[in-house]
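Structure provided below as structure tokens; questions to follow.
The other protein chains are all here in position, but one chain of the complex has been omitted.
Then we have chain A:
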Amino acid sequence: VAPVQVQLVVPMAVVFGPGSVPGDLPRPLPFRDVQEMEISVNLRASVTSRYEMRFRSTTGQEEAALAAATAREADAALHPLQDTTLGSLTMYVVPETSSLLPQGINVYVGKHRSALVRAVGSLAVLQARLREVTQLMSFRASSIAAALSDRVPDGQLGPAARRYLKSSLGYEITFSLLNPDPKSHTVDWDIEGAVNRYVKPVLDKLSLVANFSVDSQILYYAVLGVTPRYDKESSSFLLSAHSLPHVINPVEARLGSSAASLYPVLNFLLYVPERSHSPLYIQDKDGAPVSTNAFHSPRWGGIMVYNVEAPASPQASLPLHVDVDMARVMEVFLAQLRLLFGLSREEVPPEFLLEGAGNEGLADWELDHLLWAHTVENIATVSTTLTSLAQLLDKIGNIVIKDDVASEVYRAVASVQSAVTKLSLGHLRAAFQASKEAVTSSERAFFDPSLLHLLYFPDDQKFAIYIPLFLPMAVPILLSLAKIVRETKLQKKEPTKMD
């Protein structure tokens, strides 16, 4: 497997607001500095990160924006003044005593590509804090390792890495409503409205990453494979955490998938429990009920249990009409979608305050996060594919390479080289596009149906085939050749004898 050597360049601007400049600057503002770090995944993949920082002081407009009352307003005001190219970051350093950041909070990360950092006395400590922020907002060693996780044995992966969804050109998202008890519940869900209102903004934001197609279905009489336990104390039914893995399989058989597309499918299931099993809660490992009443499985999707309130009067006529609160459901499903893509906010240090992403589902820097990881993964995949293709062609000399396969290979090589160059220049969007093209071309070349070789001829089979054919023919030929040679020898001798 070919070694992958990639340099990831993050262009950054560190802007010092008035009163926040540390005393020990090496040079007067503005100046540039570069920090390089090696993130080595294993022997054969080495990724270096290079932060190109431009230190400068605030312009008049930025100062005015930083004078806002809250961090959120400051962030909104600063947004038009920033460099918004994909992959770049801007850090605004505010004075230590500034009231812009709440008490105890040292860093505020906004929705776009900037953060407000509280100043510290010395440059060294400030730089350490800045490094933490940049790692959160661009990429960490662990996220790069997760992207390259197919080169690492499974036992060594952490939970975030295992969750990682492989980069693909497209994803199919399927929303399914499971109603096992249609006699008791008539469930109405306005899925189309919910998709348009809540899901589309998120998918539009992710449209740079991949093509998404959304469909939905309703399944009747689909039951969970597990019988929930009845708990007297809470007079509800409980599904324990260790029975959850067995829930998915019986349902999956009925889910179906689009026959035409080959993209990975992400399933989001909404389960309305039967009247005899209501209300149904999911328990976590400690036995406490889960607030979202939902769980997800990496690379597959998520399931949420939607409990129907018991009717006010016990003589209410069945079936009960249920109108699903789509906003609550989508809050959970979209959170699961984020987790499935590897965007979690769990590893944030306590003194950081992260702005919620709102209806777009993810902040700009989270999109960058995905793009860095996917670009690195694409480049690694292309290099593996092309190397293995080359090895295959070396081993089997008599495979015929069609012209279009050859041109796909050339295109893949050109694209991956361009992607690596663009990464080293800090152009994330162009690098990502190039890496996507490289993956498409290399996959098309590798999986071309014409490259199947069935021509394995072991040596003993060659003998077995050719000898019975040629040996009988060869025997009379060789014998007559021998006879001719003997006769010419005799003829040469005879004239001397007769004389």
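Assume a residue touches a chain if its C-beta (ideal position, glycine included) is under 8 Å from a C-beta of that chain, and two chains touch if they have at least 3 such contacts; residues count from 1.
In the analysis below, contacts and distances are computed from a predicted model.
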item: Identity of the absent chain, which is to be given by its UniProt protein name, from "Phospholipid-transporting ATPase", "Sorting nexin-2", "DNA-directed RNA polymerase subunit" or "GPI-anchor transamidase"; value: "GPI-anchor transamidase"
item: Among A:123, A:241 or A:322, the residue in touch with the chain that has been omitted; value: A:241
item: Hidden-chain contact residue, picked from the options A:87, A:273 or A:361; value: A:361
item: Residue among A:115, A:332 or A:373 touching the omitted chain; value: A:332
item: Candidates A:74, A:117, A:280 or A:294 - the one touching the absent chain; value: A:294
item: Hidden partner chain, residues of chain A it touches; value: 149-150, 153-154, 159, 162-163, 166, 192-193, 196-198, 200-201, 225, 241, 244-246, 248-250, 252-253, 256-262, 282, 284, 290-292, 294-300, 302, 304, 327, 330-332, 334-336, 338-339, 344-345, 356-359, 361, 384-385, 388, 391-392, 446-452, 454, 456, 458
